[in-house]
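Only one structure is covered here, and it is reproduced in the block below.
With one protein chain removed, the remaining protein chains of the complex are shown where they sit.
Labels run A, B and C following the written order; every chain starts at residue 1.
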């Protein structure tokens, strides 16, 4: 059956490419527009209906759930490949392996992927593989690429990025302390990682691990290295899976993993000893944009569910349909404003990356990293409230989306860290601005003299205190 | 003396044209960039220092203050004209009389004008004249244009737009009821108007007045007409001036004006009888974008003052400069995010108007009408709080900016009206979305069958209540 | 081992009774104070440690989890009974069956019960049994009391209150439509209910059901009746269990229950035909206060966990312990303010009920129904953010508390319904206030005359528009 994207009040269809914000249009090629429209249809017609199937294919016990690999996802992948919707994420200006789209163009597509739980994996655009593939493509040796990047690009295996640790404040990555010591041609790893997203899937075969290789280096940004650890290396154990507000996100999941004398060959080093921060920073920029655009899509979906509820003819509290309650319409309007504004922020950041690189777009990326998840949560909260009990239950996708959205305020650095960084950078302009304001005041004083005016304010009530005015 | 725009931490200068958000750049001509840089310098070096002079040139009594016309503003106007900074507001795609810029281009300039109390008038880009000139240019007869548009474009006279009335809920313009009756070749007006901004200035010579000419018309949007009333017409009295949170905004001001048998010739009619709403709607779109961009500039200025305070070496509460307090940096970051995001919304709306017209950009205009003033107030509130007592006093521009900003949430329709309209339009998609979600659910059910799955959730605990499970 | 309540900075102990807000003290008996201190110790030393045990005693599959009845809860119940901590909830002014405390006194205890997942059941003070026991005590026939109230008071069985239905907008209870038809001495029920909390527990033996017995009654508040349905009545099926943001709340749970020709004898009617609304309203008042005080306790617990994290010596982002980051301290302060203020609101409402009844305390109850859950969510959000990944995971109680707290904004009527009711009642004063303000203005005008003053404001700028001032 057909599930068209019905956008206008008459039920008419306006394709995604025609709904691109006008300000972003000069940056989108005709090819990207065509792909974008395909993405939307694929998501709405194939992936969203498949989401339920995927979820219900999982078992009930933890082991069952993490061992599952529903057939439906493989069928979707086959369809996607056939449609040419594959690996759209790899930015055209940096990698030849991808589909040749800019970050902006892929960002527009990522918005639609964010509306489905299966769409990103179906198109091989799922985190953390996307970021990991970028790492391989950017920093990997030929051997590393052959061994891991190829299968990843083909969607044959999956991967995880192991950074956060439970025993330290990982929001400050210089605290990362998984021990990594050289032993001949090998590195030996000991310690633990958690929030290793994707590690739950049994197809996850490779871990990219940040560890402390040089704990006494005076430059705290040179103490860590990033190294590849195959998931089946002896000594690696998935201790347990973490839940996110009650959801286990199986079979993908978030692992708590222990390392006990884990030995990997030195050829597994990425980029070079002590260059862990470089790898991490190179990886995070575009990924945050992808995440952000998926979140914009999620918010858009939440608003769509919200609007659907407002118009459900069966739901009439106090004799009026919900859409006739002004409070609800105000919340729709707020959501509309916040989503549209956030989208522009992400698109602008994507273009900044496209035209230069992630480092130059530091400010723009940090901004959307904070703005978008908070916006998503606000929109979701309104939709949940409109649904009442259904909103927090398994009967709508809202609760699960809320859990994921809440987590986005923490992963890849909590809001506070990004705001501190943003604030500090912005603050650097302070002394210059103080000087400028002083210069403007000085010029005002000169002008006052020139126009024969006294500084009125400063002499307003020149009287001896308590007595009569002397003016 | 020189007051350069010091933007980077080293005190270095980056011209305004290079700080245009990357996403907006394709829409800005080289000529506009050059003008933009000129505007910035003119505002920072000439207008802001002159603001204080303008304010201190006014007297103390109400009559003195509204009769004042400080010389400094005429001097600024002369400078602006010489620099070619004149009438930049008239959109190039609609009018030949303007400077030939698009709404987007002028929007970028308006941001800087919004940083000064004198800059808009100095460049003949001040409200309400800008909107009024658009009305003349768009709808005026040749005679009307000659008599009023010429002097307005030259900055010789000023004008007011009289719409709001005190005795009705003017947020719903169909309530406007100033009486207007035909008497031969004349119309006779009776009633009152308030918030007639600009009417305080004694150079204000022409009022564009909305009045009820056809009270029984079944189409409530055809009951009103817009007509020109010269300010010195007998029967017109400025009853009093309204204050805005304690500020009188002299000599511009906000008038409360009474009409007592005011007779104007029928040739003063604008566009035609019963077409008042057309005139009003044609006028408001671009004007709201201008206002919004000025507000973005005001917010940027507030942030600059905020940053200056954080770095004032004399202000060290609890042994640390304010910039070392994390709370302050977080507020800076929030402000940065909100300003940047709002700016993109306005620019996108401006482009939408440029590429089509204000009517098609209804959604985008309503969004920024709500988003921007609220953002401005949040940023101002943080800056005020950082300044303490100085923040609410006459020693910073913040208090006055707050008063104006607060009013922006009311003028041209309060937030609530725009949100209701936005919400209602958005809600029209609801029934179609409900249908789509139902179609997706139906497809899920088909797929579940196809994959041999039962609807797990619906049959989860199939037991007779209270008894043992039967599964 | 001992787990004292360490309240002050020196680690010293201040018993709960000494931390009662000073304003509430006159309302608390010595006996209640002693019991309160016992409650606190019982919760902190016995129940909270048992929470983890309870949770880990449950199985993994849905059936296992809802069939479970962990021994630890029975052991806690035995301890509680021995300590005299049993049925404290039944208000002394209405029932002889309870422990003899006022709503205020029990409210103070409920705060501590709210800090543990097991404490309420351990002391036989768990919802929905508490409200249900009130229904039996207040409206039950002798036979109904004997059959159900006795075992409930002894903690032998559990109960559920079935009101909400999935197919209508249950936020407006007049929409409740489960069909209930007379057939001789029997009533026959057909339809469905959901959010039947507590129905998951296999000890749940009795349902109190609201159904539509008189659908054509002109008084919409007389169409419903409340009737008792034993859980094992043929035709009753627990269709499935609902989840709350990913949590199943097993074995208690939230049931979706179907009724198919369910026959119950007419002696099961509560209070009388068509009096369903009376029963519901009589039940909800004090229950909302209990819920609210538990939420205050939950918020207090969240703040305690927040404070613990701030002082965890292992967590030092950016070289400082979290407690040295001003942003965190500001959030602590906000939380402190909001919790303390909310507590006073609840206590005041409790006293209002004690001194009169729930109906007279309508305003106060609605206020806390809205205020407290929102406050709880704000406090929890801050604590979660401070914990980062641990905050959303199973490693802290915060995520589960958040899910429950979020649901509190929906159960027993969503925020919006209570605010609408509050707003409407408050609005009734409007016309009288309008009159008063007019009277005050009139008196002002008289006084102005009396003091020889003209109405300055109204005549401020009496000039012919655009001309010179005439003053």
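Basically, a residue touches a chain if its C-beta (ideal position, glycine included) is under 8 Å from a C-beta of that chain, and two chains touch if they have at least 3 such contacts.
Note that the structure is a prediction, hence the values are computed from the model and not measured.
The hidden chain makes contact, of the residues C:178, C:351 or C:408, with C:351.
Of the listed positions A:83, A:220 or A:327, the one in contact with the omitted chain in the full complex is A:327.
For the options C:99, C:189, C:226 or C:420, the residue in contact with the chain missing from this view is C:420. Looking at B:409, B:429 or B:443, the residue that reaches the missing chain in the full complex is B:409. In the full complex, the hidden chain is touched by chain A at residues 62-63, 66-67, 199-200, 202, 204-205, 207, 230-234, 236-241, 255, 257, 325-327, 330, 457-469, 471. Mapped onto chain B, contacts with the missing chain fall at residues 60-62, 164, 166-172, 175, 194-195, 242-247, 254, 314-318, 322, 325, 327, 384-385, 388-395, 399-400, 402-403, 406-407, 409-411, 414-417, 420.
Contact between chain C and the unshown chain involves residues 1-9, 11, 21-24, 26-27, 44-45, 48-53, 56-57, 71-72, 303-305, 307-308, 310-312, 323, 326, 328-334, 336-337, 340-342, 344-345, 347-348, 351-352, 355, 363-364, 366-367, 370-371, 394-395, 416, 418-420, 422-424, 426-437, 439-444, 446-448, 451, 453, 455-457.
The criterion applied here is as follows: only the chains that are shown with their structure count from here on.
Chain centres here are C-alpha means, and the one lying farthest from chain B is C. Our note on geometry: chain B versus chain C, Cα centroid distance of 45 Å, whole angstroms.
We define each chain's centre as the mean of its Cα atoms; on that basis chain A and chain B are separated by 34 Å. Residues of chain C in contact with at least two other chains: 62, 325, 327.
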